[in-house]
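Removed from the display is one protein chain of the complex; every other protein chain stays in position.
Let's turn to subunit A:
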Amino acid sequence: MSGSTTMARALNTALRDAMRADPTVHVFGEDVGQLGGVFRITDGLAAEFGEDRCADTPLAEAGILGTAVGMAMYGLRPVVEMQFDAFAYPAFEQLVDHVAKMRNRTRGNLPMPITIRVPYGGGIGGVEHHSDSSEAYYVHTPGLHVVSSATVADAYGLLRQSIASDDPVIFLEPKRLYWTREDWAPQAPVEPIGRAVVRRSGTSVVLVTYGQTVPVCMEAAALAQADGRDVSVIDLRSLVPFDEETVYAAVRRAGRAVVVHEASGFAGVGAEIAARISENCFHHLEAPVLRVTGFDVPYPPPMLERHHLPGTDRVLDAIERLQWADDIERAWHAVSA
C-alpha cells in the first residue's frame, strides 16, 4: 500500500502532540505503557512523558474509567484506552451513570473532558469478543459524543478535537483500517467535532457511512459509476453530534440514500439516520432509505465473518433496489410486451 503514514501512526502522533501541548492530558489503560498498547497506538509515550503521563493500569476497565472521572473532576484531561470493543463493557456503569451524566447533574459544574479510545469492529480475524461494533450503545446515551475516523488525516484531527473537547468523547478506532496508509503530515485541526465530509460527490444516490465501512462504500461507488450510477459517499465522522445539514443537502439533491455500517441493523445507528432522512427529506425521496448492515447476530467466528460483514456486493445490491426509473421502464416494457 502506498502512502507515508498509517492510521495507527497518526493516532500516535495525535496523542503525542496533545500531551506536548497540554500538560493536563494523561493517557492510561491496559498495556499502554512499555508495550505501547496491543495496537501500538501509545508507542513511545511512556518513554517521552514518563509513567505519570502514560500509565499501565491494573486490569480493570471500570477502575480505569472510574479513576478517569475523579481525575477529570480535579481538572485533568484523561485519555483512556479500552483494549478492544467488547472489553469496554465492564466500564459501562461508570460510562452511563457518571461520565455521560456528570455535566447535567451538576448543572455544568463538573464537566468530563475524557476521551475514551475504543478499537472497534471486525474483519481482522479476531476470535470471540474482539470484533464488536458497539456504537449504538454509546450513541443512545445522552451526554456522550461519539466519533469515528476513516482516514489517516481524520484520525489525527478527530483525536486532537476529542481530547480538546470539554465533553466526554467515545473515539471509535476502526481497527481494520489501522494499517491503511496515506501521504500525510500533521495539521492542527480546524473544525470542531460534528462535521461530516463528502468523500465523493455524485448526483443519483448518497451512501451515508462512517469508520470501517467508508472504504467499502468508496469501492462500491466506483463500481456503481461503471453501471451509470453517480454515487455520493458521506463519511459522517461524528455520530453525535450528527451533521444533518451535510446529509440532508446531499440526499435532497440525489433523492436516494443508503446507510451502511458494520454493526447489526436492528435499532442501530442506520435506523436513526434513515428515520431522520425520511422525516426531513421526504418530498425529495425517490425511494425508501435502505440500510446495509451486519446481521442481527452475535459477531461470528473468524471463518464466518465475511458472510456477516457488509461488502461492496451488498451495497451495490441495495443501490439497485432504489426504484430507478429505468428499472420501472424496463418492468413496464416487460409487462406490456
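Note that in this section contacts are C-beta pairs under 8 Å (C-beta built on N, C-alpha and C of every residue); 3 or more make two chains touch, one makes a residue touch a chain; residues count from 1.
We take it that contacts and distances are computed from a predicted model.
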Request  = Among "Pyruvate dehydrogenase E1 component subunit alpha", "sn-glycerol-3-phosphate transport system permease protein UgpE", "Sugar ABC transporter ATP-binding protein" or "SDR family NAD(P)-dependent oxidoreductase", go ahead and choose the protein name stored in UniProt for the chain not displayed.
outcome  = "Pyruvate dehydrogenase E1 component subunit alpha"
Task = Among A:Val38, A:Val96 or A:Ala249, choose the residue that contacts the chain missing from this document, as touch is defined above.
result = A:Val38
Remark   = The one of A:Asp17, A:Asp56, A:Asp230 or A:Glu286 in touch with the missing chain is A:Asp56
Message = Even though one chain is hidden, which residues of subunit A still touch it in the full complex?
response = 30-31, 33-36, 38, 56-63, 86-87, 89-90, 125-130, 266, 295-298, 300-304, 307-308, 313-314
